[in-house]
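Supplied in structure tokens, the structure appears directly below.
A protein chain is absent from this complex, but the other protein chains hold their places.
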């Protein structure tokens, strides 16, 4: 079953409202590199995870923080689970946008959702999620840090 | 919940039997490149999809065919769905093995399962799946090709 | 010996003039992804070739054409020679700019030069060149196409 993704209102700071759900997403635009393609002539599937990273970093930055600052506190957010579903494909030089928003938070994990789309085309190229935990430099799992809790709270996503 | 992966009997052609399930998997060994790591000092999460590709190509080759031959027939197997779950991490220069096997087949899609592990260490680093469809050069979805059906049948995975 | 790169006048369309040489370069800004880093904590050396690609594509686009259009004519511009010299390093999330310009053109090959720098910091991170030839879909070498000749002529680079 297809994932519809119609964009309604445009908000400041490259945030948008999804028509069907009323949910707020952050948008980050980028262009497909030749390096991202494979011999089938389209974007190699694994590269969508880089696009998700672009979306996640953009969302955190638009929230007034940066993942770099979180790491400067001695914290890391490794991915423990991810999924990507592909509904279409993207070509070299296509202008795409990745939409990202916090999806869930629990005591020791939290997740982001993503949608990748062409501009002005409600057709979704790919969508998915990443689930992260919070660890220190010794790989010890910690409660979700306060910076992340605050970002998620801005989106109304709380435990 | 952790995914246990104990290796029992070793079969010819780098196939092995998983102890708990009795299932047959194909094993492909490789070494982590510096290029695969990120500034957290471990393998960047998206690179496990390359390891899954190594596993999938190795399995097809061990079955006496190759994905290159399938494409020479004008067919492609794009991924429509994938998931990776991470239970541990891998360092630069680690010797890893990716275990792959067919998991499901339907009229117009088919899936592989994967486990990535250190040798001699039942601890799983990552596991997951990819689901593919079969298309022609015009991106038209076709029934699963006979080469793939035959590979899956060898593993007892039929519609 | 260090490569100085001071930026003088800013021109329309993200072109700039290099102070010392008076040469015109095109600038394309981007941000370092986590995916681009390695376990030394800096950008993995091979990824500068992706940054060069960003610079080259941006230059062609700013010249009113696109590499995609060139390929649509059945032409490819494979690299036959490249060099990268590294003078410093870049971290995750750094805002970098790649400066690109045509450097030389001959009957069957042509080259671009690149400089990667932090904004507002005359210190060069890396610089280098790529040399390309022009081939058709059968890998036959052709004279340099007219689109490329026109781009190079705009920069005063002719045979």
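Which chain is which? They are A, B and C, in the order written, and residues in each are numbered from 1.
Assume a residue touches a chain if its C-beta (ideal position, glycine included) is under 8 Å from a C-beta of that chain, and two chains touch if they have at least 3 such contacts.
Keep in mind that what you see is a predicted model, and the values were worked out from it rather than measured.
Only one of B:44, B:67 or B:99 touches the absent chain when the whole complex is considered: B:67. Listed by residue number, the positions of chain B touching the unshown chain are 31, 33-35, 49-50, 53-54, 57, 66-68, 71, 91-93. Touch with the hidden chain on the side of chain A covers residues 34-35, 37-42, 44, 46, 91-92. What chain C contributes to its contact with the hidden chain is residues 40, 42, 45-47, 49-50, 76, 78-86, 89, 139.
Operating definition for what follows: only the chains that are shown with their structure count from here on.
As a whole-number value, the distance joining the C-alpha centres of chain A and chain C reads 29 Å. Centroids of chain B and chain C (each the mean of its C-alpha atoms) stand 37 Å apart.
Annotation for chain A: residues 49-50 touch two or more other chains.
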